[in-house]
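Just one protein chain is left out here, and the rest sit where they should.
Then we have chain A:
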């Protein structure tokens, strides 16, 4: 199916995100952050694999991070997927990252996926929708209510704040308006001509752009080349395409030409724009012939209600996702669930009277001392946990040492960290290799070793 579909996939795996400080570092880029004891990136790759999308270009920001990721790829997935890891300059935005790999794309259409997406939406269905509609761009949307609601019996269902304003046509198949990020607090400016073309637009705040798009390659290539000011896929490229889709759909020279005209005035910088314009036109004609004659070229795939679709792009999302993965969304991991509704690796050891509650994970080779209690938490591999330790709503990564009498609540403890006895952490993040001294009581702190310069 993969090659027949002729889709290539660009996975934007990010780099060392500031939002996830102090969890990520040069050694642990965002893509390799453990989520339910597996790197975040593995979820996307597995999802792609199930849809037989095997041609993958993985863009990582920063050389060091790229090296880490490519090592991991070589170790784990190289036998199943054709993954090419490419380093983009650090702090380059998404559209720039895409520009840097544009020349490697050959397929008629390609997918762009964020590397921090955790989802069970069939990506193949998104690609198929894209093809069926003859779309120039297809975006995956999911319900906002889904994100926080899957905690069973939780006191309050957390509704995420409105993050995207999305306009759909009455069939809910076409994307007519997107107001991302900063624009959502402003008044809405909707293109009248677009409104006229459809007659009726539904503006939704309960949908979230999952940052998974299918693009027509020639179109995006042309737009990215001729519009160097486009920095971000979500903030610039998608809104631009959505706004101008009526024009994009019209292959006539009078209407579709001004951008090309402008380009022609600067032939040195953009030598092949004329070729592009012709290609674009022919590809559109072809689309027109095969697919619907709708003038709307931006389509959507809305994930059905039960589906899971979250991006791990903030500390809170990371913490929530770990809990989800260990609980409701355990099917994403492929782990086998015990009769107690938890995942405890057979090599781990629990001391006398220690309990691991439901919806928890305990990784390979970890040991718990006596009278410990682990509730709604994920504990990684080879952790040594002393006696009388309480871990609640937290994530403990690999090779962490927790000494006797510690209490960890709603916190993230990174790999190789050491919590000395009777520490009490609440709402804290402890960076890699950090040592928390004994009897320290902390609340809401981010602790990390100073980065070596």
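As a working rule, a contact is a pair of C-beta atoms (placed from the backbone, for glycine too) under 8 Å apart; a residue touches a chain by one contact, two chains touch by 3 or more; residues count from 1.
Operating definition for what follows: contacts and distances are computed from a predicted model.
> From the list "Translation initiation factor eIF2B subunit epsilon", "Aminoacyl tRNA synthase complex-interacting multifunctional protein 2", "Calcium load-activated calcium channel" or "Calcineurin B ous protein 2", give the UniProt name belonging to the chain omitted from this structure.
Going by its UniProt entry, the chain not pictured is "Translation initiation factor eIF2B subunit epsilon".
> Could you tell me which of A:51, A:92, A:133 or A:235 touches the chain that is not displayed?
A:235
> Using the document's definition of touch, tell me which of A:30, A:54, A:99 or A:243 contacts the absent chain.
In the full complex, the listed residue that touches the missing chain is A:243.
> With respect to the chain omitted from the figure, which of A:27, A:91, A:202 or A:441 is a touching residue?
A:202
> In terms of residues, what is the contact footprint of the unshown chain on chain A?
162, 165, 167, 181-193, 195-197, 199-206, 227, 229-232, 235-236, 239-240, 243-244, 246-247, 254-255, 258
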